[in-house]
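Removed: one protein chain of the complex. Kept in place: all other protein chains.
Letters A and B name the chains as they come in the text, with residue numbers starting at 1 for each one.
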Amino acid sequence: MRIDEQTIEILSNISKLKLSADEQNNMIVDLKGILNAFIAIQEIDVHNLESAILPIHFENCIRNDEARVFEEDATSTAIYIIDNFIIGPRTLE
Amino acid sequence: MIIEHINNVNCEKIDLTSFAKSVIDEIKDINSKIYCFNCVCEDSALKDVQIVSKRKKLEKGTLAGLIISVKDNICVKDVETTAGSKILSGYKPVFNATVVEKLKMEGAIIVGKTSMDEFGFGGFNINTGVDFKVPLNPIDLKRSTGGSSGGSGAVTKVVDFAHVSIAESTGGSIECPASFCGDVGFCPTYGRISRFGLISYANSLDKIGILSKDVEDIIPVFNAVAGKDNKDPTCITDTIKLKKAIAKKKFKIGIISESFDDYIADYIKEHLRVLINLIQKKHEIFEVSLPFTFKYGVPTYYIIATSEASTNLSKFCGLRYGIQADPKTKTFSNFFSEIRSENLGKEAKRRILLGTYARMAGYRDEYYLKATKVRRLIIDEYKEAFKKYDVLISPTTPMCAPLFSEISKMDVVEQYLFDQLTVGPNLAGLPHASIPFAKFGEMPLGLMVVSDHYKEQELIDFLFEIEKVGKENGI
Partner (left out) sequence: MEFNQEVIIGLETHIEVDTLSKLFCCCPRTGIDTPNSRVCPICLGHPGARPFLNGKVLAAAVKLALAIDGQITEKVVFSRKNYFYPDMAKNFQITQFESPLSQKGSVKLNSGKLVKIRRLHIEEDPASLVYPKTMRDSQYVLIDYNRSGIPLIELVTEPSINSPREAREYMNKLMSILSYLKIFDVNSCVIKSDANISIRDSDYTRVEIKNISGIKEIEKALSYELMRQRSLIRRGIKIVKETRGWNKVGKTTFSQRTKESEEDYGYISEPDLPEIVITPEYIRKNKDEIPELPAQKQVRFVEKYKLNEDDSFVLTKEPEIADLFENVAKVIDSNIAANWIRGEVLRVLNYNKKRLNDSYLSAERIIDLLKLLCENKISKNMAQNFLERMITENFSLRDYILNNNISQISDDKILTDIAKKVLNEEKIALEDYLSGKEKALDYIIGKCMALSKSKADPIKINKILLTLIRTR
């Protein structure tokens, strides 16, 4: 994909960001520059390698099925609450 | 230095309350000059003091009375934790990070949350969030503290009481400020210290670490916070306790040949040669090249880190915590977009867009998936080197702390490439540290030392060596 206004718009929509015209222009320049600088990574052949999602292996990644009520009020950080529900923005126009 | 203080507190030779109050006054004063704290938590600190004071003599904890500053992306319960971002202003976590719980259990006193690049996005701490102040290097106020744990780097240098800073590194965020401010910056193996309660930048790269004045200060703090955590599955279950080196060991040292590349300042290369000469007398020095790491490290790092970061930051949308707005006014798409755009800084937006691109359908194979495979290559390259050598050394940064005016002339790519020397060990999850080894004028220069996975003791032993060499030769 060429990095242009359309690209920035698509990316902004997906990531829920609204950029001003200036910001958009700067972003085009920046992203082009960055991807250019990263072009080296394209040349290397890695098809027979396994991905490294984490740098080391971990055991003990499963917990027992035990229930515990969280002792503090985890909704105390929310401002907009009615009747114990958290208020959220509507889903339709 | 801190060990003496802790002993004094345990023996009740120090009035902890008045000590803590004078410390808080001092840091408020420091903060007004170099802006190294986002928040000084006086009330919470005095509560910590109360608890420690009430404990029995000699049973106050292995860190009793030690003053700790915590990077602002580590959750401290009921204390404003922003990760340097306006979108989290007002967020007071309802829980402590595991590392904070452990520190408090051992009697440490947490006095403030240090300044940082927003969410960790930066190497100079100039990418502070909207409305946040950029911290200043205490040695030269016109220069950068380094990032992203700039506040931690600065305060560690400047205070004279018993203190360490708990910070976090993703691509070099502990080493770089340690190098620029003249501290020891220690980063253990990935997973050694629990990340529960750390606000994520890139989950597969983030590590909690320690900044201190001396190498020996790291030991009791590491021992208190490292170890298994039932809340973090990416936490190593084997516990180790570090000891101050007793045995005099001969090290096989690999000096990374890319340390002498053109872009690295001449003064750094000169000082490095001097150091090599000094340590050659006692230890074996070899040259080792890491071509994959130095050619592909930076792109691999940024692609993986921004891919993960762009998903981590999705949760910040004005609901449930931090900055919130009346949700009754808009549809969710507009509501989220507006509140995020107003409250996230420029660099945060840039990394979100870059990361979103790297994992989009059609580009995912070329960028995200590829980077995870190149990461495997880089890890293997280090593992090969560690078959032959005990530690690897290089400079931490290509120059001393730059002037703010110099940074403003760098474009974003140049800023990213500044991380060349630190991304490797972070990608590989290897324990590493930066220790001051020379000066350029007044500005300190940091030496980066890397050891193999799980070999923190070896790393500490070598750091003591460097410290000793430095003292013996007036560095």
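Note that in this section a residue touches a chain if its C-beta (ideal position, glycine included) is under 8 Å from a C-beta of that chain, and two chains touch if they have at least 3 such contacts.
Just so it is clear, the model here is predicted, and its values are computed rather than measured.
If you put the hidden chain back, the residue from B:Lys104, B:Arg143, B:His163 or B:Arg195 that touches it is B:Arg195. One of B:Lys142, B:Arg273, B:Lys315 or B:Lys388 touches the chain omitted from the figure, and that residue is B:Lys315.
Against the chain not displayed here, subunit A makes contact via residues 14, 16, 51, 53-54, 57-58, 61-70, 74-75, 77, 82-92. On the side of subunit B, touch with the chain left out of the figure occurs at residues 74-75, 81, 83, 88, 91, 93-95, 97, 195-200, 202-204, 230-234, 307-308, 310-311, 314-317, 319-321, 327-328, 332-333, 336, 356, 359-361, 364, 368, 372.
As a working rule, only the chains that are shown with their structure count from here on.
Here the CA centre of subunit A is 22 Å from the CA centre of subunit B.
For subunit B in complex with subunit A, the touching residues are 91-95, 189-191, 204, 228, 230, 233-234, 236-237, 295-296, 298-300, 302-303, 310, 314, 317, 319-322, 324, 326-338, 340-341, 344, 346, 349-350, 352-354, 356-357, 360, 362-363, 366-367, 369-377, 379, 411-413, 416-417, 427-430, 453.
The part of subunit A that touches subunit B in the complex is made up of residues 1, 7-8, 11-12, 14-19, 23, 27, 30-31, 33-34, 36-38, 40-42, 44, 46, 49-56, 58-63, 72-80, 86-93.
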